[in-house]
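Below is a structure I'd like to ask you about.
All protein chains but one are shown in place.
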Amino acid sequence: MAEFQANKITDIGPPKYDEMWPQVIKDNYGKWLYHDILEPGVLVHVSETGAKVWSLRCGATRLMTTMFLEQICKLADEYCGGFFRFTTRNNVEFIVSDESKLEPLKKALAANGALPLGGTGAGITNIVHTQGWVHCHTPAIDASGVVKATMDELFEYFGSHKLPAQVRISLACCLNMCGAVHCSDISILGVHRKPPVIEHSHLDKMCEIPTTIAACPTAAIKPSKIDDYKSVVVNADRCMFCGNCYTMCPAMPLADADGDGIALWVGGKVSNAKSMPMFSKLAVPFIPNEPPRWPTTVQTIKKIVEVYAGDAMKYERVGEWAQRIGWEKFFEKTGIEFSHHHIDDYRFAATTWRTSTQFKW
Amino acid sequence: MAEFQANKITDIGPPKYDEMWPQVIKDNYGKWLYHDILEPGVLVHVSETGAKVWSLRCGATRLMTTMFLEQICKLADEYCGGFFRFTTRNNVEFIVSDESKLEPLKKALAANGALPLGGTGAGITNIVHTQGWVHCHTPAIDASGVVKATMDELFEYFGSHKLPAQVRISLACCLNMCGAVHCSDISILGVHRKPPVIEHSHLDKMCEIPTTIAACPTAAIKPSKIDDYKSVVVNADRCMFCGNCYTMCPAMPLADADGDGIALWVGGKVSNAKSMPMFSKLAVPFIPNEPPRWPTTVQTIKKIVEVYAGDAMKYERVGEWAQRIGWEKFFEKTGIEFSHHHIDDYRFAATTWRTSTQFKW
Amino acid sequence: MAKMHDTPMLDELTKGPWPSFVTDIKKAAEAGNEACADLLGQLELSYKDKEGHWKHGGIVGVLGYGGGVIGRYSDVPDLFPGVEHFHTLRVNQPASKFYKTERLREVLDIWNQRGSGMLNMHGSTGDMVLLGAFTEQLEPIFAELTQKGWDLGGSGSALRTPACCVGKARCEFACIDTQDICYSLTQEYQDEMHRPAWPYKFKFKIDGCPNCCVASLARSDCAIIGTWRDDIRIDQEAVAAYVGGEIVAHGGANGPDSKLDIKADVIDLCPTGCMFYEDGKLSINNAECTRCMHCINVMPRALRPGLDTGASILVGAKAPILEGAQMGSLIIPFIKMEEPYDEFKEFVEKMWDWWDENGKNRERIGELIQRMGLSAFITAVDLKPIPQMVKEPRSNPYIFYKEDEVEGGFERDISDYRKKHAR
Partner (left out) sequence: MAKMHDTPMLDELTKGPWPSFVTDIKKAAEAGNEACADLLGQLELSYKDKEGHWKHGGIVGVLGYGGGVIGRYSDVPDLFPGVEHFHTLRVNQPASKFYKTERLREVLDIWNQRGSGMLNMHGSTGDMVLLGAFTEQLEPIFAELTQKGWDLGGSGSALRTPACCVGKARCEFACIDTQDICYSLTQEYQDEMHRPAWPYKFKFKIDGCPNCCVASLARSDCAIIGTWRDDIRIDQEAVAAYVGGEIVAHGGANGPDSKLDIKADVIDLCPTGCMFYEDGKLSINNAECTRCMHCINVMPRALRPGLDTGASILVGAKAPILEGAQMGSLIIPFIKMEEPYDEFKEFVEKMWDWWDENGKNRERIGELIQRMGLSAFITAVDLKPIPQMVKEPRSNPYIFYKEDEVEGGFERDISDYRKKHAR
């Protein structure tokens, strides 16, 4: 064993970035002057050396097979000298330095069919998402399926620049929020709505009771003896279904076909452009899980996008728009119902109350 | 006793308002059309009946003697048919319905000397204040004296309209904040800085220990036996000198010549005009008590007013100005030092941090 | 003759242009008022010590009332016997503080005879504060006051004296009858004012419009603020006169030469951007207007609030003790306020019931709402949640559900779960 360890290569880190660069990037690193989006999905960047690169951004399923990656590699070999990249939102970018390869590559992409051009500018790009039912143990919803259904419906906005500004959609399948859904124009969040069901007969064996108790942000969990088992009980009135107990203790699953579903959030942003970054705010507290195509979720998102598209001013992100018109108007215009659930009751709740006579009817 | 009680008149409430109205107010109640400020301190209101009233607003010491009130009554008898009023900021208003009495009343006021005209429009009006060393048991500062010293220095703004907008100054002599200092353009706040000194030998007799403990917002107070006395101890690290323990328990005074002094706050407003109401924010955490004329306090306030006057846009309240230019510029322009104390560490502290790359150097 | 003390420090406060309380009190002392002389003496000592010289509280009052009097004793009574007792009486002021001199003199006479002769006109809550009486004078003062038709205001864990802006009496902006509302509430709730029975204090303030001249939004547990729901009235001729410079901007508040720049001063400063000035005509998209008053304030001759008036109700304002200062939160965006204000009073009583039932000792209603949630509060007062109640919806995902809101309820059996999911 020690021997094995000794031979073991560890802590080498990733390959160095510049090994992965095509020559044109090496030559023009830090020298870019400006860019233009020639059409949706096609960017050109111009360097002070006079060099140009064309980037073709293609929508991609984040979850992909080696077979599909091999297809991408082949395209990269043929048109891009054996290099390509992924964007921070899981799109694929083919970077062409030889203009004559541009049109042929476009054709090849069209032929492939699974790499649509788009995702640039004032439109909708790929949805950042998480594992869902494909891998994680805590999800309230699937991820990849919801994303697919949503992008199908919003596809026209992926390949066009007709929105007032970029709209970033993210998905996370539970409150752990492995995507940046707390700061997205539109967020799709998997939510549980039933307190954990407790496996008293095994809890003490599978979990540390003090850590489990400490895990609960609302102090809803108390130690208790049940049928001679050392276990815990949950005060359902104080539970807000965050799932943190389950993270710490496998004997407390939350998942439930009826309880679980989707909450939609709107108006967040990360960039510091124009306005400061904003958190996403609750639009729809709950939509049931509707596999395989989650129609209510998808249609609600579409409605929000369309109302925004028709009402916002140029360059205005969803959150900037909602703030300008007032959230009361957001609900009126989108036709989304306002409920008790929209009123914050967590730590900073009081800072969201309206301490003014200023409002719109 | 019971007899006395039976004869006793109780619960009659105040005299009805309309008994206190001059005829012109009765006749034009709810009929006012518009107003004009003819000169600082002199308003005219015009009614749809064609009637006009001239209001002469005079700065007044809120703390006054019956002798002085009798002087006011005499003026009111002579020029206003036996009526006058106080404003919500403790100014005196003489309401004249007969234009020919206007100039004579002005002369009489000038002769009186203790009823200066002003307090209207884009200037500085009377300072709302509290009891201070004149009556209360918890003050960290005097009230009337600080107000007098401050108004002397700002007097030119009381009788003129040369600021960008109205500036409302308030004073409260302790954190109980009996004035609206939490929402004033400039607030003068008496602060303690030493934990209570505890009279262990009498505490149990004078106070209920559980209530005393419960009074502390930071849970700094713990029960303890000291020299055989049932008493309490204070964890000085957790004490933020709010004085709430003293309110509940006379055996825990905070007042201290070295510990007590003034904090200055800026940028609050109550009105819903243009912007929503705002809380005042900390400008200067501590200035020692400097009776009788508190020169450092007074000069700092003057500096703030002058910088604001020179820098703000027309119609911009102090808080609107600071928000527009950025608080970093407020500190730069006023020359006030920024310290640890300015960084919030109370319940909503995190909402005041700068979660953006946007700032000015 | 009152014994005059040396007051070198206070004497510094007789200088300067602003009226001096020292000068005033000194005159009274010189005229023989011992309380005045000793107050100055004790105050001078405080200036020297940089510490106040009053003892903590003191339970005094008048029979039958649980409040209205604040007890106060000197902690240096030997030096200043004239202020050994220095209790204040809070006398309920007439709404919006108009006085007929004849009536005011009733109070002054009593106070001259039986008290210190010093007053606060007015206390921060709104009362006439008679400053400094000996214990034995309290009952006689009270009896004489009530005889003349004056009563005490509130103190302690009670309804405090309501107060209001000048309103319709002399202001063209008033959308509600502030004085009548103030009087009506005061009369209706005399018992709540005089017999403290609540977790803590409760304050009403009534402002005629969103300008908030009595600071209701910052200083009252329940703020009643006039507003309207139809359109702002526009007089286009007056608009033209403003534009032409014939009428001074802002009613002269920015000086007599302040000419209105309709674009810079009005259109561009309207916070909702809902105003337009085209071809010499001003128009307002009232659906977008938040009634912020700005345009009306700067063009009072051309613009007036609408005619369908009522009030916005904001609940929960308070000073910092204990949980931090709060402003009022919008609970009822619009309510008609017509005598006898039954709908409003019904709301008030529901609110009090909930507070009474749930409030901890010394917990203001605003703090209770913070603790139990805005949603719990509006449910308790039979209101429906509407977006106007918040500046923005929640941004955290910690949403509570009640069992009956969730299909199948909360009860589940682990063995059902394990049938589908191996351990």
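Some points to look at:
Residue numbering begins at 1 within each chain, and the chains themselves are lettered A, B and C in the order written.
Following the convention adopted for this analysis, contacts are C-beta pairs under 8 Å (C-beta built on N, C-alpha and C of every residue); 3 or more make two chains touch, one makes a residue touch a chain.
Small disclaimer: the values here were computed from a predicted structure and weren't measured.
Partners of the chain left out, restricted to shown chains and counted across the full complex, are A, B, C. For the chain left out of this panel, the touching residue among B:G81, B:P139, B:G159 or B:P285 is B:P285. Considering the whole complex, the residue from A:N244, A:T300 or A:Q323 that touches the absent chain is A:N244.
Residues of chain C in contact with the chain left out of this view: 49, 51, 53, 55, 75-77, 320, 324-325, 395-398, 420-423.
Mapped onto chain A, the interface with the missing chain covers residues 1, 4-5, 8-21, 25, 29-30, 32-39, 45, 53, 55, 59-70, 73, 76-77, 82-88, 90, 95, 113-116, 120-122, 128, 130-139, 142, 144-145, 148-149, 151-152, 155, 158, 161-162, 166, 172, 175-180, 182-183, 211, 214-215, 217, 242, 244, 246-247, 250, 253, 255-257, 260, 270-275, 277, 279, 289, 291-293, 314-315, 346-348.
Residues of chain B that touch the chain left out of view are 175, 177, 182, 189, 191, 193-195, 197-200, 202, 217-218, 236, 239-242, 250, 253, 256, 258-259, 263, 265, 268, 279-283, 285, 288, 323, 325-328, 330-331, 338-350, 352-361.
Criterion: only the chains that are shown with their structure count from here on.
Set against the Cα centre of chain C, the chain with the most distant centre is A. Averaged C-alpha coordinates give centres for chain A and chain C that are 47 Å from one another. Each of the following residues of chain C touches two or more other chains: 210, 217, 225, 271, 291-292, 327. Touching two or more other chains at once are residues 272, 277, 347-348 of chain B.
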